[in-house]
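Left out: one protein chain. Kept in place: all the others.
Chain naming follows the written order as A, B and C, and within any one chain the residues start at number 1.
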Amino acid sequence: MNAFYLFLAVLIPCVGGVLNPLIPWKKRSHMLIYLETLVVVNSILVWVLLLNRPEEIFTLVHFTGNLAIAFQLDGLGTVFAGLISFLWPLATLYSFEYMTKEKHEKTFFMFYTVTYGVTLGISLADNFLTMYCFYELLTLVTLPLVMHTLTREAILASRKYLYYSIGGAAFAFIGMIFLLTYGESPDFILGGVMSTATLAEGKNTFLLIYVFSFFGFGVKAAICPLNSWLPQAGVAPTPVTALLHAVAVVKSGAFAIMRLTFYCFGVDFLRGTWAQYLLMGVVMFTIVYGCSMAVKETHLKRRLAYSTISNLSYILFGVVLMTPLGLVGALSHMIFHAFMKICSFFCAGAIMHQTERHYIHQLDGFARKMPKVFAIFTVSALALMGVPGLCGFISKWNLVSAAIESQNPMAYFGIGALLLSALLTAIYMLTIVIRAYFPEKDFNYDTIADVKDPNWMMLLPLTVFAVMIVVFGLCSMPVTELLTAVAAGSF
Amino acid sequence: MELIRNFPCLSIFMAMLSAIISSALKGNGARRLNTFVVTAVGVMSACVLYLTCTTGESYVYKMGHFPAPIGNEIRFGSLEAGMALFFCVIMLFSLNGGRKKIQIEIDPGKENLYYIMVDLLLSSLLALVYTNDLFTAYVFVEINTIAACGLIMIMESGRAIEAATRYMIMSLLGSGLFLIGLCMLYDMTGHLLMSYIQISVREIAESGTYMIPLLVTIALIVVGLAIKSALFPFHAWLPDAYGYSTVSSAAMLSSLVSKGYIFLLIKIIYRVIGFDIFVNSKIINVLFVFGLAGMIMGSMSAIRENDIRRMISYSSVAQIGYIYMGFGLGTTVGMVASVFHILSHAATKSLLFVSGVGLTDVSGEKTQFIELTGAAYRNVAAGLAFTVGSLSMVGIPLFSGFISKLLFSQAAVQSNIKMLPTLIALAVSTVLNAIYFMKTVIRIYTPIESKYPSVSIKKNRLYAFTLLCFVMLNVALGMCSQPITDWITQGLSVFA
Amino acid sequence: MEYILLVPVFFPILAGIVLLLKKEYQKRSSMLLYVGTALVITGVFAVYGIFGITEGVTLFHLTKTLPVYFELDTLGRYFSLLFTIVWILAGFFSFEYMKHEEREKRYFGYYLIVFGVLLGLDFSGNLITMYLFYELMTLTSLPLVLHTQTREAVMAGLRYLFFSFAGAYMALFGVYFICRYGTTLNFTAGGVIPAAVLQENRTLFLVAVMFMIIGFGVKAGMFPLHAWLPAAHPVAPGPASAVLSGIIVKAGVLAVIRVVYQMIGTDFIRGTWVQTAWMSLTLITVFMGSMLAFREPVLKKRLAYSTVSQLSYILFGLSVLDAEAMTGALLHVTAHAFIKVALFLCAAAIIYQTGCKRVEDLKGIGKGMPVTLWCYTIVSLGLIGIPPTSGFASKWSLAVGALASGVPVFSWLGPVVLLVSALLTAGYLLPITMQGFFPGEGYDASRFEGKEPSYLMLAPLLIFAALTVLIGLMPNGLTDRLFEFAAQALQIV
Partner (left out) sequence: MGEHLLANYAEVVAVILFGIGFTNLLLQKNMIKKIIGLNIMDTAVYLFLAEKGYIAGHIPPLIVGENFNPDTYINPVPSGLVLTGIVVSVSVTALMLSLTIRLYRRYHTLDLDEISMRLKKEGL
């Protein structure tokens, strides 16, 4: 297909989203139909593009020199674009129901839809500059979503989110400058864009710059110590927390780091350097730290947010192994975690939407009143723990295999961190499940008489996600093969 | 074509003449005359720009009867013409944006005085841009100072007068240093025309005698101009001067007056001292350090500030730090970045001042943040424009700030020693910028039940239109930066 | 035909899920009929599979390198037969017992599911399948533990869960490495990792093995991660504690054998610090378990501590890495399973009939429940190791094997500790019998009059007691088979 359609896929949600508050809707349902159609059509477009991949590059504008805004579709982009375009329509459907209780729907959906386009922009970016532009835009368009409720808490959270993100981008910017100056091509190339001679000349400088940009993008991927915005941003409406802070935004950070590591600096250069060890240490610490904080946290969404922090570092762990297998592990966890976490977040959202309860200790006995939601929540919890047969196990398996294969002694400790984190995951997820299923003996069910399962608009996405979790867990082979091809550059 | 060569000289005199005529006119007349003159000068500058760009040369225009070594000259290349055009555009926009405020804040009897000052300012700026004579430059620096001071004190509030006094004192210190440096240079070289001084300076530098006096001279001139353009740590006068004057004045002061001095400095660096000699002196390292310090400290002060006008003013300190940091890098690329930042900052800062006043107007004339809550809903245009300005300041892609950040970093990468400090300072400064600007943006977009009335765009057409122009200018700088950097590079190359 | 192997694994799981999803039964008896039928059908298929099918069956691949594969070897047959017998009998016992508990449907549903999972664990033909069912076992047995949903039970359940997962994840560390370096994942006597690889990454693999032993040892209540066991087993309903203590802990033993003997290979760890550490841990556990049991006043808890101690007998037998000792250990698996189930069922019967939980309340119980107490006494003797019970046969083999193994210090220290522990076992089990039959002068035991439980409860008790004696009398048929297996596993030609 013509590469122009790549740009179209980015443009449709942006324009469509901006139009939304401008159109005078007579009925709410009209707006919902419009939005869902928009998103679905765009997702179909994306999938058509993925299946008939355009080979050439579409250049939108030239900035100075070799800087251009350009789009293309390669293996890595395919994975990310495929992921988000699959999740978005479902998440939109879910948010229709969720947002009935919130105000300013029009603006909300505007930004929600625009974010779709921007995230696609990140995944379809052909060069660092384009990615950087969309990365910054992502911060800005998601900001109103975070502060949607406009409570003091939300404003503080959004401010923090903004400062962290922009600060991170500023450091990523440094990396971009280096790549533009020393890189032999502005486009992403698997294996790196800088020649070995250049790299050897200023080895430590380049490593330092790499570390800077890693941390810069790492802000969105919530690596320690730059993670505190994520739990706070949980004040946003759940569709936002679920889709953006479990998938789109944070995965964009991870995605950018993948681009940075594999497609810009090149793993051959980075492997075995102090930068790798430093980052691996940080990532391992984050894995454990996120989980530990999740165990301590009693607010449902914040607990899930901490869990996200930990799981994102799983992905980064795969990246810092700096082997193709590591990339496979990272990508598979990126996909699978997206399903697991969006699923658990949507369950949390369903609970909050239906019952206005936010804390875990309020969930006693809920499983009897919301059997479907909790069944699905249990599935996602088990998957997050990495129970075999569900998708979480597969991605962890891939990560660990890569760690073993890398023959890196520190990676072995990383395995230990993963396992410790799995245990902590079991603790923080299953305490919720057990509380809901097995309240104390003399629990009075009348106190939660108002609790019931949500309607189909919420349940449908949930069911789809749960099914996907199981399906991926049982037949992950096509996915893994695809990812292996991507990591090898043959896709 | 021949006619166009007269335009620079003509535009300076037109501006001066209009100032003289304005003293006989009433407020409205003076205003119309001023608008006309600014527009006309803009058009003329555009013609000159067209001429110089197509030929790619610079021209010398003899003033008076004496030929070169003794007489006075005007010299213009594409960079000068472009600057003149840009200054006119910004001045026009700033005046239009603040027109209402001028009518309200200034005693009707004195309105024509205001426009006299503006005319004088324009003429002095043009002269600074075009002149090839160092002493003429000094004279116009002083005229510029007086005009600027007049623009500040026209408000007649205690604070404004105090601010004007402080501004005046600092300016005089600066011009004193500039003057003595100039005299010493004259002493050493025996010339006042830039081109001839440069030849002599080159000889001195080659022979190696008088190196210390030369260095001292350079230092005096640079410090003098740095004080005048509010480089950290000489910025103490700035927040008051920008914060308590009428909005058009603030916009013009920050984006034109200080930029005029900086442009003069660039000119001296290239035309008088010679770029390589300047780079080899230690002074650029000092500028570099002060630039970096300014970037950080300016933003820090801005974060602490509780008043939107003063916050924007402090942000200027930081931005001027950027420009000097670009000088300090000591490369042509760094210089290009600095010149671009002059444009970018001028466009953005005046936009911020003008839109900021729109926000304070709908918040009961209060400049404290707490009063501004939700102001963007009460004045939609100003809110949007302020947001754009803020994003540009923070360096979000698509806006001009991003390009200047990009150019600075690209320049920094070329220097081995200064690379890391620059990059880190840029990153930190971006974060700090984000903190205070985005905090404000979030605040003005936080809805609140307000006691203040809203203003619709329809009632404020001119204002909204001005803002739109500013935004367009900003985006144009951000999106089509290639021709502009090309023009700057080419301009700098014919500069020397 | 080999697909029949899948039936006993998945049929009870499905049956259990169906039961859970169904509406509440009108009549209790129809539910019992359903459960009973399901148990019997599973049992029949399991026995058929155990004796009739030799080929393996691959269900599907988790990833390219991870097939879910079922195959039965001697060990698997042995364990699955044992599990089937005990599970079905305890199931019938609970038909009666569960009358006084709530939420029976849930209990039976999970009871069926766990049955299937356990059989899956036994049937699994490779490491990853075993690990899969191991984790599932933890999860599905959880509802049995916290069935009563008292605060204590929930807390104990959580503790059970987290300790088990901690163990599983420690083991997973080793699993990862085995999967990477092993030539195959199927259980193979003598190990699957080439000796050269093992030597090259010696430290790594030693650490991995230690992790796996401790990790799987969690389920078997091995020190230092034993603390969940005395908390979790007693709070479950009677029959559930019986199977937890008698069967599910054995899954840990099975996993340890699989890993040490059939994945890593005994040659690699013989004489290393891992073996020493393992032996020390088991002996500490044996002694500590007995001591704690001795001091415990609540009957079920006392039995749970006893389990801790007895399981480490088995693990000690395994850690010696000697064919004779291993035979003893394997025999003790059966012996302990029957005995401990019987003991717990006795305790359950007593609680069901009288509500007495503490040991000092049981004075004179022999007057009212003589059959129960006699069963209790017989199996107690078995646990102490007095001939002619199964416990004697197994402990004898254990001690002989340990002495013959030639491991320095431990070859004599082990039997000494075992003896001391046996004495302690006598000390904590027999007083109940004595006080039960001889409460002493003037003690009024009339409250126990006519409390003998129904036949549905008595029958399993009697069967277990009989089996204990039977194996003790005629252990040879079984020990020969087990010795053969042990010799093969240790690669003694």
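Structural remarks
As a working rule, contacts are C-beta pairs under 8 Å (C-beta built on N, C-alpha and C of every residue); 3 or more make two chains touch, one makes a residue touch a chain.
Because the structure is predicted, anything quoted here is derived from the model rather than measured.
With respect to the full assembly, the chain omitted from this view is in touch with B.
Of the options B:M168, B:A251 or B:V333, the residue whose C-beta touches the omitted chain is B:M168. For the chain left out of this panel, the touching residue among B:Y50, B:Y186, B:Y377 or B:F465 is B:Y186. Contact with the omitted chain, checked across B:T145, B:S301 or B:S392, is made by B:T145. Of B:G158, B:G208 or B:P453, it is B:G158 that touches the chain left out of the display. On the side of subunit B, the interface with the absent chain consists of residues 70, 135, 138-139, 142, 145-146, 149, 153, 157-159, 161-162, 164-166, 168-169, 172-173, 176-177, 179-180, 183-184, 186-187, 192, using the contact rule stated above.
In this section, only the chains that are shown with their structure count from here on.
Discounting subunit A, connectivity by touch gives the groups B | C.
Centroid distances built from C-alpha atoms place C farthest away from subunit B. Among the chains present, the centre nearest to the common Cα mean is that of A. Taking the mean of the C-alpha atoms as each chain's centre, subunit A and subunit C sit 43 Å apart.
One simple way to say how far apart two chains are is to compare their mean CA positions; for subunit B and subunit C this gives 84 Å. Residue numbers of subunit A whose C-beta contacts span two or more other chains: none are found.
The set of subunit C residues that touch two or more partner chains is empty. Residue ranges on subunit A touching subunit B, taken from their complex, read 61-65, 67, 129, 132-133, 136-137, 140, 143-144, 147, 150, 155, 158-159, 162-163, 166-167, 169-171, 173-174, 177-178, 180-182, 205, 208, 212, 216. Taken together, the subunit B residues at the contact with subunit A in this complex read 391, 394-398, 403, 405-407, 409-410, 412-414, 419-420, 423-424, 426-428, 430-431, 434-435, 438-439, 442, 445-447, 479, 481-482, 485.
Put simply, subunit C touches subunit A in their complex at residues 60-64, 66, 128, 131-132, 135-136, 139, 142-143, 146, 148-151, 154, 157-158, 161-162, 165-166, 169-170, 172-173, 176-177, 179-180, 204.
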